[in-house]
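For this depiction, one protein chain was excluded, whereas all remaining protein chains were kept in their positions.
Showing chain A:
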Amino acid sequence: MFVRGLKRKCFDGEEDIEGTLAGIKAIPSYNLQRQSLLDMSLVKLQLCHMLVEPNLCRSVLIANTVRQIQEEMTQDGTWQMINTQSTGQASLDRLVSTDILCRSSREQAEGKHVPGYSTFNKDFEGDQAQDNSETMSTVSSVQAPRNLQSNVWEMENPQENKGNFQKSLDQIFETLENKSPNSVEDLFSEVDNSYYDLDTMLTGMMSNTKMGHCDGLETFSSPTTTASNSNCKSDLNELDHIVEILVES
């Protein structure tokens, strides 16, 4: 079903491309400028992603700019065209490829459902799983449908998150809260970080409607996504121990 949907969309997309191309030829420089602004913003967000403690204000402003561009491009119809191009995919892939440490069994199952998207969504799910290991509130976002902007992706894929673009933005936000991996974090990759951000955990507990989705956490088989207090405490000790060793050396 999904595959057929994809084909249908492509078809529509192609039709639209004709029309849009004509429009684009009329004002090539504005669209190019807008595209380059979009690319620049994505790169900035990606760099934020890699920083140990990104500046939240700056990240929010850049993300809002990206959303604005996306909205305008969606209205123009140029958004669909961009998404079907491989170049667009490539840039988004780059966006998520940096910190995939594990894949959960759940997303692998979903990967089977959506062969057409497999590389794409697996990356997202993998990244999402990584983020899930860090916050509980992220889990809800994976499963809850989002309708921030209506675009073709939404209609084709009601179960998946809407707008890979939006998703990548949101992942970035989650990761902004819980700093992205660097070489030091790779050392601790097996440690469950989800309880370390007490603030986010408490918030996750407050948003009670979303709590139900946390059952989904149980199905994750990856070690980094299990969340239990005993793990947390022993991991804390482990962490201290590791840091002691690092500091002494």
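Everything that follows uses one rule, which is that a residue touches a chain if its C-beta (ideal position, glycine included) is under 8 Å from a C-beta of that chain, and two chains touch if they have at least 3 such contacts; residues count from 1.
Just so we're on the same page, contacts and distances are computed from a predicted model.
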Q) For the chain omitted from this view, which of "Guanine nucleotide-binding protein subunit gamma", "VANG1 protein", "Serine/threonine-protein phosphatase 2A 55 kDa regulatory subunit B" or "Dynein axonemal intermediate chain 1" is its UniProt protein name? A) "Serine/threonine-protein phosphatase 2A 55 kDa regulatory subunit B"
Q) Can you name the residues of chain A that touch the chain not displayed here? A) 33-34, 37, 40, 52-53, 55-58, 60-61, 63-65, 68-69, 137, 140-141, 146, 169-170, 173-174, 176-179, 184-185, 188, 196-197, 199-200, 203, 206-207, 210, 236, 239-240, 243
